[in-house]
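Removed from the display is one protein chain of the complex; every other protein chain stays in position.
So, chain A:
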Amino acid sequence: MSRPDVVVTGLGATTPLGGDVESTWDAMLAGRSGVSPLTQEWAGQLPVRIAAQLAVEPSERIDRVKLRRLDRSEAIALIAAGEAWADSGMADAGLDPERLAVSIGSGIGGATTLLAQDDILEASGPRRVSPHTVPMLMPNGPAAWVGLELGAQAGVHSVASACATGAEAIALGLDMIRSGRADVVVAGGTEAVIHPLPIAGFASMRAMSTRNDEPEKASRPWDKGRDGFVLGEGAGVVVLERADHAAARGARVYARLAGAGLTSDGYDIVQPHPEGRGAIRAIAKAIADADVARTDIVHVNAHATSTPVGDLAEIVALHTSLGDHPVVTATKSMTGHLLGAAGALESIASILAIRDSVVPPTINLDDPDDKLDLDVAALKARPMDVPAVLNNSFGFGGHNVALVFTRG
């Protein structure tokens, strides 16, 4: 039996740039930064006092009582999944729930719940700890809540591969449909850890930008002045569907998820391989899996987080894998780094680049690194035909995930 094609029929997101996909995409094309100062009292003591915070608070979409039971990462996963589901028109399609799966991961999970409840434990004792604590902090919580809301019964999965999570969750969805375990998979990533402890941890690694007085300029992938990533929060979710299933119900198809490549570096717990070997293999696998030629990949949505070392390793990997012909962009320059949601949000940007024939810009690339030998859509969106796009995601732990989307 031939392998089924998989298409994308729904998109959903809530991000630092907007409360849904279209407002996020409009802001990206306009080159807006979602980074702002952290004005919370706790931020005063931190070396990093900027972040890319949600444009729309979950409380504007979910009622107060329900929100009490949800970690912020779960709430925004529900919001993004709800948008994607509605967008796909699946609610009226009579889908058998036993053919519907969920694959939504988080890089860090319910850390803010854990820390808030620990404060309560310390201050008031164990009896005051919320009975909702465990389902709020468990890393499968976002996937489980989405599965519950949609009635998914083909399986609910939550991969964790740090900053590659969102892309890996989508790759798992692809596998599930190809292997016949589901007809539809609601897939993506979510992250909400803007809290002093994760920030202090990343800051102690010297991984974060400390450009506190210029928040909108802080995330600057490939720029000589880059000094680390900017933490962002948000969720991105796509509806993956077997192509013939989508065709049979006359669904609108955004793009085809043509292939995925996953590798691990086996090199260091946090540093990427300096020659990008794991990334190169992931890209090669994705292109082979998609059955496209290297030259078909005209656009790359790069992982590029604005760290001095990581950005360079990816340049090497891209140049080795694809040469210098694709138009590359780093949308993290606008969204900040959404960690476990990044790969999902950037998949959405990749898909919309196909739809609208435009590559979103890499803002703040004022003074490109001398080693940047790629064609970057610097500062301004670039209109161009995008029949095929590569989306890279890499994560602490040496995870490399490359996805290829093509026009459906």
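The definition used in the following text is that a contact is a pair of C-beta atoms (placed from the backbone, for glycine too) under 8 Å apart; a residue touches a chain by one contact, two chains touch by 3 or more; residues count from 1.
Note that contacts and distances are computed from a predicted model.
Colleague: Leaving aside the chains on screen, match the unshown one to its UniProt name from "Sulfur oxidation protein", "Acyl carrier protein", "Nitrate transport protein NasD" or "Teichoic acids export ATP-binding protein TagH".
Modeller: Missing chain, UniProt protein name: "Acyl carrier protein".
Colleague: Quick one: say which of A:S23, A:S130 or A:S264 touches the chain that got left out.
Modeller: Considering the complete complex, A:S130 is the one touching the chain left out.
Colleague: Give me the chain A residues in contact with the hidden chain, please.
Modeller: Missing-chain contacts on chain A: residues 63-66, 68-69, 127-128, 130-132.
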